[in-house]
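Note that one protein chain of the assembly has been removed; the remaining protein chains are unaltered in position.
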Amino acid sequence: MNDLDGLRMKLRDFAAARDWDQFHSPKNLAMALSAEAGELVEVFQWLTEDESRHLDAKAKSAAADEIADVLLYLVRLADKLGIDPVAEAKRKLAENEQRYPADKARGSAKKSTEL
Amino acid sequence: MNDLDGLRMKLRDFAAARDWDQFHSPKNLAMALSAEAGELVEVFQWLTEDESRHLDAKAKSAAADEIADVLLYLVRLADKLGIDPVAEAKRKLAENEQRYPADKARGSAKKSTEL
Amino acid sequence: MNDLDGLRMKLRDFAAARDWDQFHSPKNLAMALSAEAGELVEVFQWLTEDESRHLDAKAKSAAADEIADVLLYLVRLADKLGIDPVAEAKRKLAENEQRYPADKARGSAKKSTEL
Partner (left out) sequence: MNDLDGLRMKLRDFAAARDWDQFHSPKNLAMALSAEAGELVEVFQWLTEDESRHLDAKAKSAAADEIADVLLYLVRLADKLGIDPVAEAKRKLAENEQRYPADKARGSAKKSTEL
């Protein structure tokens, strides 16, 4: 069993033990994921890019907490939708390799449609 | 090698081939993750909760795309910060089991501080 | 002087008195706005749509706080970019009136491109 499958099963048990499936509609889980993404952004909002590359212990711990929260809601949402997030990420990455050919995209932050 | 490690290595190669590490500061990656979370929310914003539980093929495909994008940026951000997202998610879930005791949290959407 | 102009001038004074212009790049202000939008979503994430139409005093107060925070960052960001937010909103609304003709859009949550 892979990593995210382990989390998926634990999250099912966690919700079932608390009778929380009633709250875990995909709509609500997408909102919760987004709120956690907002907390992740908050960690970085007043830092320079360079400071963000060298977080102090407190900021790194805060970032780890928010990354964890986003991942937990992502796994839970994908489970509720019957989506395999790792398979989808691999597919999307393969698509991006086509959309952003290395020779055209090198050193550019342009969108694929502008390359 | 587990699932997310595989993605992590592929993403390193993807960025290196395009000379994109210069753009991938943790600050910028947190922003990109958040923008993808916004696109995920957009899939669900006008649906009822019940509709979100029974997506049509088009909406499910859109949700899969956005879940993939969030996961890709999450793995990339965690890699740049030296954070293991699955280990952090397991830790956080264990903490949540303490913060939300099943007998107190059953059927309630209250925050842990309000239980 | 209109409402948002009043806020704009107060925010300039507020930042100047604290020497915060150094932090208030448009990039950072967009992040801060987004983080506040995440807090706004958090107020509603476990509520049903109907519950969201009848907030209790505590939730309404939380929503008011987050709406205020979003507006403050929006006014500040627009000021830094030299954008008039009300003029842009009027322009956008006029465009939406064209993109979503009342007879075609009536009762539909479809995107303009799908009408």
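For reference, chains read A, B and C in written order, and residue numbers begin at 1 within each chain.
What we mean here is this: a residue touches a chain if its C-beta (ideal position, glycine included) is under 8 Å from a C-beta of that chain, and two chains touch if they have at least 3 such contacts.
Note that the structure is a prediction, hence the values are computed from the model and not measured.
Visitor: Name, in rising order, the residues on chain B that touch the hidden chain in the full complex.
Guide: Residues touching the hidden chain, for chain B, are 23, 28, 31-32, 34-39, 41-42, 44-46.
Visitor: Could you please point out the chain C residues that touch the chain left off the display?
Guide: Interface residues of chain C facing the absent chain: 2-4, 6-7, 10-11, 14, 17-20, 22-23, 25-28, 30-31, 33-34, 37-38, 40-41, 43-44, 47-53, 55, 60, 63-65, 67-72, 74-75, 77-78, 80-81, 83, 85-86, 88-93, 96-97, 100, 102, 105-107, 109.
Visitor: What chain A residues would touch the chain not displayed?
Guide: Considering the whole complex, chain A reaches the absent chain at 31, 34, 38, 41, 46-49, 109.
Note that in this section only the chains that are shown with their structure count from here on.
Visitor: Do chain B and chain C face each other with the same patch, meaning over half of the contact numbers show up on both, or with different patches?
Guide: The interface of chain B with chain C is built from mostly shared positions.
Visitor: Which parts of chain C, given as residue numbers and ranges, touch two or more other chains?
Guide: Expected reply: 31, 34, 38, 41, 46.
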